[in-house]
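Every protein chain but one is kept in place in this view of the complex.
What follows is chain A.
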Amino acid sequence: PRSTWSRKVRSKRDDFEDILEERRNSSDLRYAFKCYTPVLYRGLTPCKAATLKSMVLQSEQLLHVINQVSAESGESTDVVKDEAAAILEEMAHRLQLRTIRFFAYTLSKAFKALYRSVCVNEEGIQRLQQAMQEHPVVLLPSHRSYMDFLMMSYILYTYDLSLPVIAAGMDFLGMKFVGEMLRMSGAFFIRRSFGGDQLYWAVFSEYVKTMLRKGYAPIEFFLEGTRSRTCKSLTPKLGLLNIVMEPFFKGEVFDVNLVPVSMSYERVLEESLYARELLGVPKPKESTSGLLKARKILSEDYGSMHVYFSPPVSVRSLAQGRINRSQFNLTPRHVAQKPSEETQAFVNDVAYRIVRLQQENMVVKPWVLVATLLLQSVEGMELTELMEQTSWLRDLARMFGAFLDWPDHTPCSMVVSSSISLHRNLACVSGSRISLVVEGPQGPETPEEALFNRAVSVLSCASYRNQVLHVFLRPALLAMALSNANSSRKEDIYSCFDFLRNVFSDEFILSPGASVQDFDEACHLLVKCGAVELLHQDVVMAESGRTVLSFLTLLLEPFLQGYQVVCRYLREEATENLTEKQFIPAVRSFAVKLHLSGSLKCYEVLSSDLQKNALNALIRLNVVRRVRTLKS
């Protein structure tokens, strides 16, 4: 049912409305001081942020854990209570309308400077408004940029919807002033890791659940956990999702609505920063001065941005027939229970489903197609050829269900050249040829420097290609399986497909256990575009299928090569006691060595993201073993 369900979604998408248009025509100040009266959750008795805190601190759930911790540690409950209060103090948001109005004003200015347009599907907003009255709502946006949560709150304010409370990483608190500003605009802060800290977990989960149960405000968090540096969706994290679903499992609320939000940027603010980070230049620590320096970006053109609010997904209907809620009946509700395997698998499935919904409604810009093609000819190509191929790829992408933002009634050449000009930092046209821009110092550079600069360009470009990977992923895995399988028999091809899918399931969003559906979907699409034919027990390439299949194979080639390099490194150079910390730099220098000797042409293997994913895959497949050693 999953595949038919996703196809149904694809068949109809809402229209967009540019919310900046009005900002350009009327006073920002008036907008910031407009009358803001959002529709509230019907069961809500409004309360202050401070009341919320004391509710959490007095909750049975938390008191239970406080008593436990106190019994275990021998400290008095008052001490533990104070500790809990301190954790909550550090964590809790202090949402206030004043700050929101301040942001509404400044962000209007900033967004108008940065973006040509910010397009929102208004039908999605209407559905959201409806849902917010009926049930507690959890907003689950994709995460590509710092802009994401500012933009989310900005949009909700614009449409007079309840402002969300947002789970943010503690690192923002490092930025004096800004951290507190974010707190006052609804952010609450959680530590990146608090593995064994029972008290922290209890405070945190009770805080979130209290807000959810009360319908205090929509809760917003990023399923991917962090900004995706590659613009590829990241494997979802389950912690918070577990927390927000629990009140439904335990019958404390009738339902919880999850709303996937796809935020697509024509140009990501952080694009080259990300590429450098992936190549091992450390991520700049969040600091206020850093933010101020970033002001120069205000003078650049970041094109348009699209925000798509998918229809709310009811946890109740997803859980129908999968979760036996009476399993929670035999323990008092304030006693935390470890989720059963059944529940964990369910939450995991929901997480994947949401990420796929985010992907499906992510708007694909023409430049994404251009970048995809450019990466397949790194040495550059004829402009006319590019135009032709782009137009071909556009049709293919459409056929595969991509949500393309392609202007009507404009010749392909115009579309391509205007998107090249927006991304002139990445691609340049000289004469009749187009190639990647490689920034470098004026004057001589070492071979390592040259390699690094080139890699920055390629990875920046790849971050655009990655935005369309979800469209081609399944057919591409099939294309790869077709060229690697022992025969054209369907079982052989499927087992090869399944193997590849398994290898790459840390790299791409591939729901666990959906191999057969994915295979069927891939077959369906490749048959639809005429690339393969299904004959009885065989899957064979069609006469006209070569172009499509080789494009698809090339699309995944960098990943395949990257994984191969990681394997080669592990086989040839790795020693018994390689630590995880050493692994990434070691693989990187191994790859650099191969590059400089001319035996490797692929740049993406230099990306720490790919290296981590490859390692995780190898660990998962029991090829590599993780051993804990005691710290000396």
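General observations
Just so it is clear, contacts are C-beta pairs under 8 Å (C-beta built on N, C-alpha and C of every residue); 3 or more make two chains touch, one makes a residue touch a chain; residues count from 1.
The criterion applied here is as follows: contacts and distances are computed from a predicted model.
Not every chain of the complex appears here, and the one that does not is recorded in UniProt as "Alkylglycerone-phosphate synthase", selected from "Auxin-responsive protein", "Alkylglycerone-phosphate synthase", "AP-1 complex subunit gamma" or "6-phosphofructo-2-kinase domain-containing protein".
Check A:G174, A:G251 or A:G530 against the missing chain and you find that the one touching it is A:G251. Only one of A:G74, A:G195, A:P282 or A:P332 touches the chain withheld from this view, namely A:P332.
The omitted chain makes contact with chain A at the following residues, 251-252, 254, 324-326, 328-329, 332-333.
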